[in-house]
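For this depiction, one protein chain was excluded, whereas all remaining protein chains were kept in their positions.
Our next item is chain A:
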Amino acid sequence: MPSGNKRRNQLAGDEDGGEGGLDRRRVMQYMAATGVAASIAGCSSGDDSTSTTSGTTTSGTSVSQDEIPSGGTFIYGTTGNTNGLNVFRVGDGETSARAEMVMDLGYVRESPEYSDFLPLWFEDMTVEQPVNQIDIKLRENLQFGEGYGELTAEDYLWCIDNIWTADWANFTYASEFTVGSDEEPIQFEKVDKYTIRETIPNSRPFFPYNEPLSYMFPIPKEIAQPYVEDQNAEGLAQDNAIMRATFNGNLGPWDLKRWSQQSIMEFERGEDYYLREAAANDDRVPEIFTEAPYFDEYHFQYFDKAQTARQALQAGEIDATFIPSTQVGSYENNESDDLQLYENPYRAWSGYLGINHRANGWSQLRNKEVRHALAHIYNNNFVVENIADGRAAAQNTLHPSWGPYAPDDPVTFEGSLETARELLESGTSSDYGYSGDTFVGPDGNQVELTVVYQSGETDDLRAAYLKQRLNQVGIALNQETTSWTSLLSNFFQPGQKASGFSGTIGYGEDNTSGGPYNPGPWDEVVSSNSWDFMLTLGFSYGPLTPAGTIASLFGEQGNFNAYGYTPDRDLGAMRDEAQTAESREAAQSTIQEMLSYLSEERPVIFEYNPFNFYAYRNQVQNIGESPPESYWNMLQDRSSTRMYFSNGSSGR
């Protein structure tokens, strides 16, 4: 049987509407935005004509396929952005979610087993035992549009060599094409027109979960060639064909119909979607896909204010939107609203209070005792119970409590302000201390810190709680709100030399980089805007490969360690140890040791994995069981192609 998986890390916002739906098939994922939607939604104003498809039965439901009506326009209300379909910005999960509307991926994982996946572009995957070689076979009816021809192994190999791993392109996931701390490149070769062989030097039981091709979007080389020759990454990103993915051909369920910046992105049903033919001939592809998708159009409607989106949903003007946990109560048991609530407690997303360890953050935050003080001050149990209204699970490390590697005895903090004061005094340098109830610094003034976040109902409350608690231990807090894009580019991403540093940025003698989000050590490179704490941004990942996730986020040279955290243990080596173990089971103790280490270290203040809630109009069918039985049973994945209106019309 074939085997495979997807791997991406994703820095994502708490109120990330669609991201949860994408988690299912990713062991690690990319970046996404707060309050954004991804794989749900649609709307009307278009043609609500109704037709009935023929076929068999749907996957996961008892509805006969010949009873599935098609038609209508589905509208998903999102607070994300509608900034195009540029597949080179897939480090931003919002863009990824939109790109996946017009282009599928390799496959979708459906259980922890290598062999259990929904084959999309990849017809087959063969994993050699021991695990150091994977053969990927592409389907033969994959076509780019606009006359660019067939998608073949050659296109993948060209993109690997010329874009994905090219220095000038600075692709976020360039590091995914190597394995191990010494960054040994994965070897890719063409076996035949449709088959690619990936080989790594040594056996790794997690390799099928980490292989990168399954979540890459190749583009026609004719489009990219001029930019490759000029090494012009900016030009490539601004190319109209790239921005609008006009080359998508039959590679995805939808085609972009209209894009109005900061307003709406409209997709129309792809007429020759390859998966329809595959579903008819391949038993592994559910038959619901033989006529999918079932909406005529699928819209992402952008809202700046989430409240407006919820009001639009109540008024029946849109079909679904994300519901923050603080608002869920008003949607529960409210039958008059003509709405149904979807709950997903299996969200591989860790929310935390980010800490800036770099030189433009408060220097004392690099001291573990101070971070422990913060863990008392910013008490995760309080947040879960009183801010998330119990609709979340507390986390004390980078792993959900339901995950397979959750440590048995994570370090916990009871939220004692008295202990926090003691830790602050003992943990900071000698020129800090209390003057009465005020915690003062070397200049004799009260210590004043800054938290930055994207304003939203939950994050406003989290920031207010942090401010209140810091005030109670004598520290002042400035609250700074910004947009998701700005949060990433101006605060999170290090992009400037640290004050007083004049050398070459990078790690070690060779000045190697961890990538655009971690170009160098904490004392060499900092973000353009200074900050101390960060909310909104958390980390999304699949639960099966936490070793890679941990090293990526908190390893000194990890590609997402923008925090500048410097662990005193080599997390990269521990990751390698886990990933080169004989089996996943054999890796378990190493992974749990890593998670326990993080729990004790608190490089960030671990908080919770909040449940995702979405409200749908009752007319929307096949949204999946709520709550699902497990992480692998979420039907939100590829929901745009599975859902339909009960009468084939939005009714608007």
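Going forward, a contact is a pair of C-beta atoms (placed from the backbone, for glycine too) under 8 Å apart; a residue touches a chain by one contact, two chains touch by 3 or more; residues count from 1.
Following the convention adopted for this analysis, contacts and distances are computed from a predicted model.
Between the listed names "Indolepyruvate oxidoreductase subunit beta", "ABC transporter permease", "Coenzyme A transferase" or "pyruvate synthase", the UniProt record for the complex's undisplayed chain reads "ABC transporter permease".
Checked against the full complex, the candidates A:T482, A:Q579, A:N609 or A:S640 give a single residue touching the omitted chain, namely A:T482. Within the full complex, the residue among A:Q262, A:N281, A:S430 or A:S499 touching the omitted chain is A:Q262. Annotation: of A:Q496, A:T566, A:Q588 or A:N633, A:Q496 touches the absent chain (contact as defined above). Think of the hidden chain as still there; on chain A it touches residues 45, 83-84, 86, 167-168, 170, 232, 238, 243, 258, 260-264, 266, 301-305, 307-309, 311-312, 314-315, 317, 482-483, 485-486, 489-490, 495-496, 504-506, 510-513, 516, 519-520, 525.
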